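Just one protein chain is left out here, and the rest sit where they should.
Chain naming follows the written order as A and B, and within any one chain the residues start at number 1.
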Amino acid sequence: MLTGFARVPSWLDTRSTVRQASSPLTIRTAGRGLYEFTDRVRGWVSETGIRDGLLTVFVRHTSASLLVQENADPEVQRDLERFFARLVPDGDPLFEHTAEGVDDMPAHVRAALTQTQVGIPVAGGQPALGTWQGLYLYEHRRAGHRREVMLHLIGD
Amino acid sequence: MLTGFARVPSWLDTRSTVRQASSPLTIRTAGRGLYEFTDRVRGWVSETGIRDGLLTVFVRHTSASLLVQENADPEVQRDLERFFARLVPDGDPLFEHTAEGVDDMPAHVRAALTQTQVGIPVAGGQPALGTWQGLYLYEHRRAGHRREVMLHLIGD
Partner (left out) sequence: MLTGFARVPSWLDTRSTVRQASSPLTIRTAGRGLYEFTDRVRGWVSETGIRDGLLTVFVRHTSASLLVQENADPEVQRDLERFFARLVPDGDPLFEHTAEGVDDMPAHVRAALTQTQVGIPVAGGQPALGTWQGLYLYEHRRAGHRREVMLHLIGD
């Protein structure tokens, strides 16, 4: 068996009892960085009562994004930020869109390089994340923001 | 409430009346750059009559990709292109796959760095995009192409 993984059986649901649920989720950020919200998503999935299906997480912004990343060692998140800060530096003279601040256009580029949406299969009432996977909102602006994520779940 | 967002209520659909729709969409490009097709997708979603569910947009190419980006200021799209042109320059001697042109391998790399697919929850008959979010096909080749995108919608 796979070490470190909950075993997930194969299944085929032949009944037709599929239903769906959706909810917005607000995440308040205190500026640039990764904000884990795995537990809030797990809680919502559990509340819906849907045991098996597909969870979709969508961020309604273009200067924040989503990442599934390691949640064991906080150094990983700091190193990710260091990498993006070097690859897409604030105030880069390449950019002409500067009216909203030196960190605005870099925020759009960072969002383009990461994810606007993540789909995660749900099994046994829980998102089928790997052992070390956490779900993060990546705030790319220096200032804190109130970010909205849409959750959608379809299944049985 | 969230300023600038249409308010989206939470819901759980306990009936089992889920259905689905799908359609190919052709996008003609005139060479490298971002082509917004949000309105065409909104129109199609509306035509299906499905009010709440999950929309999936998939591009059937490896030298064009998808992006959800800001649609307010066209400078943002030009700056995005400037960034990718610097990060993945045409004719880079690093690349050995040059038989299809100096812009072909850079196009594959740009596609790998952005998205092949985007999933967007649908609420009240419309994709639940944020106020400033538009859906774009990103043409990475210099020449114009006829690109095919697959739309899929499942819901109620």
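Here is the rule we go by: a residue touches a chain if its C-beta (ideal position, glycine included) is under 8 Å from a C-beta of that chain, and two chains touch if they have at least 3 such contacts.
What you see is a predicted model; the values in this text were computed from it and never measured.
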Selected residue (touches chain absent from view) among B:34, B:54 or B:76: B:54
Could I get the residues of chain A that touch the absent chain, sorted low to high? 2, 5, 8, 10-16, 18, 52-54, 67-70, 73, 75-76, 78-80, 82-83, 86-87, 113-115, 118-121, 123, 128-133, 154-156
Give me the chain B residues in contact with the hidden chain, please. 16-24, 26, 48-49, 54, 56, 58-63, 87-88, 94-97, 99, 105, 108-109, 111-113, 115-117, 119, 146, 148, 150-152, 154
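Throughout what follows, only the chains that are shown with their structure count from here on.
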Taking each chain's centre as the mean of its CA atoms, how far is chain A from chain B in angstrom? 18
